[in-house]
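Then we have subunit A:
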Amino acid sequence: MMQQITLQHILLLSTALFFIGVFGLLTRRNMIAILMSIELMLNSVNINFVAFNKYLYPEKLDGVFFFLFVITVAAAEAAVAIAIIIHLYRYNKQIDVSETEEMRY
Partner candidate 1 sequence: MGTIALLILTIAAIIFSAGGILVSRLFTKGSINTQKGQPYECGIPTTGTPWSQFHVGYYLYAIVFLLFDVELVFMYPWAVVVQKIGFPALIEMIFFIMILFIGFLYAHKKGALKWM
Partner candidate 2 sequence: MISLEAIKNAVQSWLQLHIGGTLALVAESILLGILVITLFAVLGLLLVFMERKVSAVMQIRLGPNRVGPKGWLQTSADTLKLMLKEGLTPDGADRFLFNLAPFMIMIAAMLIMAPIAFAKNFQIWDINIGVLYISSVASISVIAILMAGWSSNNKYSLLGAMRSGAQIISYELSAGVAVITMIILTGSLSVNDIIASQENGWWIFKGHIPAIIAFIIFMIAVTAETNRAPFDLAEAESELTAGFHTEYSGMKFALFFLAEYINIFIVCAVAAILFLGGWMPLHIGNWQAFNHVMDYIPSSIWFFGKTFLLIGLIMWFRWTFPRLRIDQLLNLEWKYLLPISLLNMLLMTIVAILKWYL
Partner candidate 3 sequence: MTNEALKIALINWNTALVFEEGGEWLNVLVPADQWKPLAKALRTLPEFNCNYLFCLTCVDWKTHLTMVYHLTSLQWQHNLVIKSVLNRDNPEIETVSDIWKAADFLEREVYELFGVNFINHPDLRRLILTDDFNGWPLRKDFEDSVNMIRL
Partner candidate 4 sequence: MDVTPANTITGVFPGEVHQAPGGTIVTSKLDDIINWARANSLWPLTFATSCCGIEMMATASAKYDFSRFGFEVARASPRQADVIIIAGTIVNKMAPVLKRLYDQMADPKYVIAMGACAISGGPFFYNTYSVVKGADHIIPVDVYVAGCPPRPEALLHALITLQEKIKSGLTREQYITVKNPTE
């Protein structure tokens, strides 16, 4: 019989997810792909928030609110990041990190 799922399991999962994101961040060179990796990492953080909230402090909802705010920030970040990426793309036709070093912003 498998054991009851505890906070640990969820945290392990989120850790794994976080490092998957890190892996992507390190290996990807395409900026959109990097953005995607970052989203994954943010998600793992979100999982943590929510899980802590649920398992440790269920009386209050702070974790959920943090989740909401993180997600808001993620959305805003994605919007701006993509605007930048597209602008960069139009500026020099490709969006590999290594070749966009001389960004002029």
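Inclusion criterion for the candidates: all candidates are chains of the complex that A comes from, given by their letters.
List of remarks:
Throughout what follows, a contact is a pair of C-beta atoms (placed from the backbone, for glycine too) under 8 Å apart; a residue touches a chain by one contact, two chains touch by 3 or more; residues count from 1.
Values in this document were obtained by computation on a predicted structure and should not be read as measured data.
Here subunit A is displayed by itself, and among the listed chains 1, 2, 3 or 4 from the same complex, it touches 1.
In the complex of the two chains, the subunit A residues touching candidate 1 come out as 68, 71-72, 75-76, 78-79, 82-83, 86, 89-90.
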